[in-house]
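Would you mind keeping the following structure in view while I ask a few things?
With one protein chain withheld, the remaining protein chains of the complex are depicted in position.
Labels A, B, C and D are assigned to the chains in the order they are written; within every chain, residues are numbered from 1.
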Amino acid sequence: RVAMAANVSYVSKALVTTFHTLYPEITVQVILGSSGKLTAQIKHGAPFDLFMSADMKYPQRLYDEGLAVEKPMVYAKGRLVFFSLRKRDFSRGISFLKDNNINTIAIANPQIAPYGRATKEALIHAKLYKKLQKKFVYAESVSQSVAYAISVADIGIIATAAMYAPQMKPYKNTSHFAEVDTALYSPIEQGIVILKNAKAKQEAKVFYDFMLSKEAKEILKKYGYEVK
Amino acid sequence: MIQIDIQKKLHGSQGKMDLIVNQSVNRGEFVVLMGESGAGKTTLLRVLAGLEEAKGSIFVGNTEWQNNHKRVSPQQRNIGFVFQDYALFDNMSVEENLFFVNNDKALLNELLVMTELVALRRRNVQGLSGGQKQRVALCRAIMQKPKLLLMDEPFSALDSKMRKRLRTQLKDFHQRFDMTTVMVSHDASEMYALADRVWRMEQGKIIQEGTAHEVLSSQDEKAHYVEVLKLHNAKATVCIAGELLEVEVNNKISVGEEIKVVLQPCLYSNNK
Amino acid sequence: MIQIDIQKKLHGSQGKMDLIVNQSVNRGEFVVLMGESGAGKTTLLRVLAGLEEAKGSIFVGNTEWQNNHKRVSPQQRNIGFVFQDYALFDNMSVEENLFFVNNDKALLNELLVMTELVALRRRNVQGLSGGQKQRVALCRAIMQKPKLLLMDEPFSALDSKMRKRLRTQLKDFHQRFDMTTVMVSHDASEMYALADRVWRMEQGKIIQEGTAHEVLSSQDEKAHYVEVLKLHNAKATVCIAGELLEVEVNNKISVGEEIKVVLQPCLYSNNK
Amino acid sequence: MDFVPFWISFKLAALTTFILFLFALPLAWWLSQTASRTKPFVEALTALPIVLPPSVLGFYLLMALSSHSFLGKFIEDIFGVKLIFSFEGLVVASCFYSLPFMVQPLQSGLEGLNKHMLEASYLAGKSKFQTLFQIALPNIKPSLITALIVTFAHTVGEFGVVLMVGGSIPGETKVASVAIYEMVETMEYGQAHIYAAVMVALSFFVLLAVYIFNHKQKMKMGML
Partner (left out) sequence: MDFVPFWISFKLAALTTFILFLFALPLAWWLSQTASRTKPFVEALTALPIVLPPSVLGFYLLMALSSHSFLGKFIEDIFGVKLIFSFEGLVVASCFYSLPFMVQPLQSGLEGLNKHMLEASYLAGKSKFQTLFQIALPNIKPSLITALIVTFAHTVGEFGVVLMVGGSIPGETKVASVAIYEMVETMEYGQAHIYAAVMVALSFFVLLAVYIFNHKQKMKMGML
């Protein structure tokens, strides 16, 4: 059983399918949740074998408390994109956010979500955070900010991976989205750990290795993650 | 004048039964409606008040209260109604119940004095005894000074002293406010004292109408067969309609037997 | 034998009032409790049934139903109770109400026939008329064949014919099941016909007890001052306790005046 | 310790309860009095908002109320109120979500009323409106209190819909439940415990006050 942060879920299908073709004898159950919730559950004895977090903080914490077998490994780095339902000109980079016709900007809550923290970092770097604060609406997770972006907000700052969800197909062209300059923030390191009370340690190790393998990285890359 | 011509299907005590009433009541008249339990008395009052549907028509003067197509709402009929189960407003005190209907303080006081409820005026009605509730219900109906007063056995839970007193005072109010009145009662003396006309109902139909005298004297109940309650010195004690009487008897009679008695009252004086 | 010695504070119609009853009832006795509205009759019955708290003690034979410290639960008292407001089980039909108490089919049928409810046996009780409900309540209480039968004005909503019939049959059941009985009633003839003893209650106290005769003859009501209802050929029609009588009068009397009448009944025959 | 989220929660709950009362009352009244054949349908419909998970319901409400939608646009044009990411929007969403909690107890209370009592009021010339407020409601106090308290408490505790439609904007739509949720998510458990304790304590005392008041009133009525 793999406990997975919700934002990884866009690629989870592709990952699991590939894993299956390689190791048909191992069945994988994916359990989605926010990283915080999953961490709380793991602490209280959740029967998960692996934990794929959206950042390093949660798995590190688990490791510190002796609930993980090894130090967390980074399996991918997430990146941010601007997204707009209406066509926009993103050529000016991040400063376009100052436009008067942009009233609401959906961002992931920097307190909860790793992507939110990265967003905040980027905006502070661009010296826009204070100025735009009034326009923010905070989403509980990246996926909620996507929901905002496609329904109500003028701009959403979301995970690149989200752009690969089937729903986003109609908007997958440059007039709808643009990468946030990676110079403004450090891409979000996402960690994976094998859990201490894993029932199927062997299989968990196999999946763990797979996640750090070339095949997995190919897939992650295709979904907009940055991989080493 | 009220002209009633209504029909309604009911479940009587002998299976299906039709309530068919075709009567009129004069303005200011006092009608007592009598009849066995389940005859349809309450239902008739409720139809008059617009609380229950029925076929047919009701005219009051020239205004039509109901026909087969429409009914005037109970609110617009200005009816005072004493429910058989009182239907007091449980959330209110005695005087709040009355004030809810009308704000006339003088009348309120008069009614409370009349019904001996003055000391209870601020009590919540839920804590009252059965008879006290019934009196509140009566007051509430009169409080409205209605054009038409409908009362469903308004004295049934009261002792005879109170009954007699209220009876007289009700008659007063009836005249004072010129309230056309229909009252359900099982009590013969009430009919004599109050009724301009008595309707006798059976199985949903008014089978007899006339003065109390006419209606009651034709009833079988009139046969004075009474039970001997006590024997003492060749005198039998019998009870006729609540009055205890002594009758001379021969020796063949025993306690419990029924004897036929004729009453011969004679006047002693006409001044107390 | 039931020995009652209880005290309870009540809110009477003249302010605070103490219910203080110290009486005993013999086994198989039929006591009628009379008294003005709000005197405390219902409360006394409820205390006897264990439904209301009161100070003091109640002994039934040698078992103590209550003292100042404990009370035997109503369930263990085997009491049949006719509530003043009937308190039927609204979710049930007539016969379900009776079967809930006792499964005796023969008795059920007998009671339904007696109260003329046979055709209504499967009707839900909520749809019944007032008098029909009251009869169901009476049947339910008897159905239990209780040791002690408490009835709160069980005939108040019935017409006089039905009343008289049921009265006789109640007496039968009373004897057949040997039920000690306390019944609240306002009706004099009921007291004569049924009561071994009458208790007269006023302001929470039993102020008089004795046979119906004794209690009633001492009442002021006995004074036969009656209203002249009609004048015709030097005869006045008066109503005494529901009976219509003609009296010879002199000319000075007018309708509405009160006259004093003495009754002189005489026996005609002792066989129908 | 930041008390603003509590204040917003309280304001939201009070307002929702109040507005919902106004809307639910006529509905409950109609349902309790009608013998219409459509009644079961309306009843079933009324209960529906509860069966959807809050955040999903929130998602649909988001779609429905956004300025891109017809309804949202309409309201924005007419009333000049933006219903998304605003306190007003939270109120609308909460009303929608809590509707059944208000309607159902009121309806069952009204159905249990003695019909003759209402008829007596009509005969006294009182309108349905007067009868509802002066006779019906005072006589279904237990149900009324249940309706108000469950609605209030539920609005205080709700966060799925609120989070979605409100966007957790501090000082505007970040209610206490959302604040506590965020603390748990970020593993600031100590803070979360304190906030939760305050919330529970506050709610407990509000509820207690209502119940004690009610209890006293009942005693008074029975005794006097």
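Simple rule for what comes next: a residue touches a chain if its C-beta (ideal position, glycine included) is under 8 Å from a C-beta of that chain, and two chains touch if they have at least 3 such contacts.
Everything numeric here is computed off the predicted structure, so don't read it as measured data.
Put simply, the hidden chain is in touch with A, C, D once you look at the whole complex. Within the whole complex, the absent chain has one touching residue among D:G72, D:G89, D:G109 or D:G125, and that is D:G109.
Remark: the omitted chain is touched by one listed residue; of A:A147, A:V193 or A:I219 this is A:A147.
Within the full complex, the residue among A:I102, A:A165 or A:A200 touching the omitted chain is A:A165.
In the full complex, subunit A makes contact with the omitted chain through residues 1, 6, 9-10, 29, 31-33, 37, 40-41, 44-48, 141, 143-144, 146-147, 162, 165-168. In the full complex, subunit C touches the hidden chain at residues 49, 51, 73-81, 83, 85, 87-92, 100-101, 122-124, 126-127, 140, 144. Think of the hidden chain as still there; on subunit D it touches residues 35, 39-41, 43-45, 47-48, 50-57, 59-60, 100-101, 104-105, 107-109, 111-112, 140, 142-143, 145-146, 149-150, 153-154, 156-160, 177-178, 180-181, 184, 192, 196, 199-200, 203-204, 207-208, 210-212, 214-215, 219.
Everything that follows uses one rule, which is that only the chains that are shown with their structure count from here on.
Think of the whole protein's Cα atoms as having one middle point; the chain whose own Cα middle lies nearest to it is D. Separating the CA-averaged centres of subunit A and subunit C is a span of 84 Å.
In subunit C, no residue touches two or more other chains. Those residues of subunit A in touch with two or more other chains do not exist in this structure.
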